[in-house]
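One protein chain is absent from this view; the other protein chains keep their places.
Letters A and B mark the chains as written, and numbering starts fresh at 1 in each.
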Amino acid sequence: MTEQKTTNIILFSGDYDKAMAAYIIANGAAAYDHKVTIFHTFWGLNALRKDEPYNVKKGFLEKMFSKMMPRGADKMGLSKMNFAGMGPKMIKHVIKKHNAMTLPQLVEMAQEQEINLVACTMTMDLLGLQQGELLEDIEYAGVAAYLADAENGNVNLFI
Amino acid sequence: MTEQKTTNIILFSGDYDKAMAAYIIANGAAAYDHKVTIFHTFWGLNALRKDEPYNVKKGFLEKMFSKMMPRGADKMGLSKMNFAGMGPKMIKHVIKKHNAMTLPQLVEMAQEQEINLVACTMTMDLLGLQQGELLEDIEYAGVAAYLADAENGNVNLFI
Partner (left out) sequence: MTEQKTTNIILFSGDYDKAMAAYIIANGAAAYDHKVTIFHTFWGLNALRKDEPYNVKKGFLEKMFSKMMPRGADKMGLSKMNFAGMGPKMIKHVIKKHNAMTLPQLVEMAQEQEINLVACTMTMDLLGLQQGELLEDIEYAGVAAYLADAENGNVNLFI
């Protein structure tokens, strides 16, 4: 009997294209029967934000971060050639034209494939994000949980 | 008998300095008898572009991406301190002065060391890149091939 392989991705980046890459690898690994976890930290948490505004009481700095950060996967910018938002529009056009999946569709597929989507509680705290602002069925954990998975992992990536 | 170690690098970035780091690690690993694969995806594909223009029929968006993206390893910018192209010039000066290898030389060395240079077909499609635009002796594959290598890999990196 062979043990189930595992893929553990830290998604640090808040870029649309990098998050796409993370979710494509994750969905691929899940299709190959890996146990897959995406640990969202820092700007990567934006991929898990709901796209509607959510009414929560926040301090001033948290409010600023909250305003400045993109609300949800669909709003994120590109790591390269962002051109004031034109780049993501182009990429989305191209994705549509090739019948490829957009980032929100990739996130949805990940949830259907039971990929563990984890939000890093420490950076949520730092950036002033609250559980109600994030998608449903997310797990909340810290670096210790990540290490427990990754130390026996087959494919560990920081994106 | 020990099994051959393997190094699997995903080169996502289109930055000159990050691609240098990827190729230095890859060439080092090959020198230590690892089986090495560099899987080029998204902007990392630019490291594999031929430096002469290549006449292909493309749609409008693909043409725009194609124009805007650097043609080949030598044209890529830095991840930091790009200063409208001055940074890469400085780095290249410094590389020359220290008898270090430039990125195109590192790519050539990788081919001599029989490192598998793989182009991600899905992102080639998205960005409208065609096989004739890329270097010779490249392999073409998707995320499944990457995972098959990486799940038994020793050193897996996302750059």
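Note that in this section a contact is a pair of C-beta atoms (placed from the backbone, for glycine too) under 8 Å apart; a residue touches a chain by one contact, two chains touch by 3 or more.
Computed from a predicted structure; not experimentally measured.
Trainee: Among B:17, B:62, B:133 or B:149, single out the residue that touches the unshown chain.
Mentor: In the complete complex, the chain left out is touched by residue B:17.
Trainee: Going by the touch rule given at the top, which residues of subunit B touch the chain that is not shown?
Mentor: Residue positions of subunit B that touch the missing chain: 5, 7, 17-18, 21, 24-25, 28-29, 32, 34, 79-81, 90-91, 93-95, 97-98, 100, 154-159.
Trainee: Given the full complex, what residues of subunit A touch the hidden partner chain?
Mentor: Subunit A touches the missing chain through residues 10, 12-14, 41-43, 59, 61-62, 64-65, 68-69, 122, 125-128, 143-144, 146-147, 150-153, 156-158.
Simple rule for what comes next: only the chains that are shown with their structure count from here on.
Trainee: Just the number, please: Cα centre separation of subunit A and subunit B in whole Å.
Mentor: Each chain reduced to its C-alpha mean, subunit A and subunit B end up 25 Å apart.
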